[in-house]
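So, subunit A:
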Amino acid sequence: MSKTVLTIDDSRTMREMLNMALVQAGYRVIQAVDGVEGLEVLRAEGADVVITDINMPRMDGFGVIEGVRADPAHRATPILVLTTESDATKKERARSAGATGWIVKPFNPTKLVEAIRRVAA
Partner candidate 1 sequence: MDPFESIKATFFQECEELLTDMESGLLAMEQGDDDSETINAVFRAVHSVKGGAGAFGLEELIRFAHVFETVLDEMRSGKLPLTDEVAKVLLRASDVLADHVAAARSGGGVDEGRTVGMIADLQGLIDQDRANELGLNDHGDASGADEDFGFVPVVLSLDEPATDAPDVDIAALLSAAAEPAAATPTWKVIFRPRAEMYAKANESALVLRELARLGDVEVSLDASGVPALDQLSAEAAYLTWTIRLSGDKSEAEVREVFEFVEDDCDLTVVREGEAPEMAAADGAESDASASAVEAAAAAPLDLEALLARVAPTAEPAPLEIPPAQPVAAAPVAAPAPAPANLDVAGLIALAEKASQDHAQAAQTPVAKADPKVDQKAEARAGSGAATAATPTIRVDLDRVDRLINAVGELVIQQAMLSQRVFESGLARSSDVALGLEDLELLTREIQDSVMAIRAQPVKSVFQRMPRLVREVADMVGKKVRLVMDGENTEVDKTVIERLSDPITHMLRNAIDHGLETPEEREAGGKGAEGTVRLAALHRGGRIVIEVQDDGRGINRPRVRGIAVTKGLIAEDAVLSDDEIDNLIFLPGFSTADVVSDISGRGVGMDVVKRSIQALGGRISITSEPGKGSKFSMSLPLTLAVLDGMVVSAADQTLVAPLSNIVESLTPRAEDVHLIGGRDAVICIRDTFVPLIDVGVALGFRDTPLPPASGVAVLVESEGGGKAALLVEAIQGQRQVVIKSLEANYQHIHGVAAATILGDGRVALILDVDALVTTSRRKSPRIEKRMAV
Partner candidate 2 sequence: MTDTVTQSVAQRRELIAFRIGDQEFCVDIMSVREIRGWAPATPLPRTPSFVKGVINLRGAVLPIIDLGARLGLSTSEPTARHVIMVVHIGERTIGLLVDAVSDIINMSDDLVQPTPDVASDQVKTFVKGLFALDGRMVSLIALDRVLPETEAEAA
């Protein structure tokens, strides 16, 4: 069965882009629009990889990382954060919170898939 990727982003455009690139690469994609929903979806449905935006309403990406890592069932689930180049401090914060890796926006489908491959079998 193909791997399931949970994408958490409040931007529909970004969700669709991720969806398109991931589906084309053969992943199954589930989506959530913010951190709170992201953790709910992860708990309910599980995922092999989580990709999360940082700036989101209700719960931001750091909250997602902490939430995932605090959940014994998903302690080992790889998390990729979506960042921009200018977000060096955010990247560091995400790392120390337990992010597995990052994807720099705007991303390119090849890089995206490469990043997932580096963190998920």
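Some points to look at:
To be clear about the criterion, contacts are C-beta pairs under 8 Å (C-beta built on N, C-alpha and C of every residue); 3 or more make two chains touch, one makes a residue touch a chain; residues count from 1.
How these were chosen: all candidates are chains of the complex that A comes from, given by their letters.
Just so it is clear, the structure is predicted and the values come from calculations on it, not from any experiment.
Comparing candidates 1 or 2 against subunit A, the one that touches it in this complex is 1. For subunit A in complex with candidate 1, the touching residues are 1-4, 10-17, 19-21, 24-33, 37, 41, 44-46, 55-57, 72-79, 84-86, 95, 98-102, 104-110, 113-121.
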